[in-house]
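Sharing a structure with you now.
Excluded from the complex is one protein chain; the other protein chains are retained at their positions.
Let's turn to subunit A:
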Amino acid sequence: MFGAARTVQKSGANLQFVRTKRIRAGLDPVAQRVVTQLSVISANRKMPKMLKLSKEDFVKHVTVMRAWGVVRKEKKQAEEAQLKQQYESIKEANEDLKHVSQKLFEAANKLEIGKRFPLELRVPTEYPSRSGWFYDYTPRKL
């Protein structure tokens, strides 16, 4: 019913006789669909939106970042200093041992090529691991 009514109006006197196909504004629907699909997967969509900050908030943000940098740097420097101190004391102990007993010193610093840590041994790390212990581990039977 509606279709018929529309056809009547289209063929009415207010429509001009058109020799060729009318060119409408914008892309044709097929091309438009392709463009939409491409824009959805484009890199532009995946970028997080830029923060719009007022000037004072931007300066505050920068201040916080810098303070964080300073704190982290100080912590890192303290850690490095401690490690260095540990290394120095190991070295000093070794020097002492060398003076006291050459034999013991050589035994302590013997090269053991091919010797490995057993697989079951937890690797020494500075911090505990996130997952903790691997409880289901069963040693391979030879």
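In the analysis below, contacts are C-beta pairs under 8 Å (C-beta built on N, C-alpha and C of every residue); 3 or more make two chains touch, one makes a residue touch a chain; residues count from 1.
Keep this in mind: contacts and distances are computed from a predicted model.
Its UniProt record calls the unshown chain "Large ribosomal subunit protein mL38", which is the correct pick from "N-acetyltransferase domain-containing protein", "Large ribosomal subunit protein mL38", "Exosome complex component RRP41" or "glutathione transferase". Here the missing chain is touched by one residue of A:V70, A:L83 or A:L104, and it is A:V70.
Within the complete assembly, residues 51, 53-57, 59-64, 66-68, 70-71 of subunit A touch the chain that is not shown.
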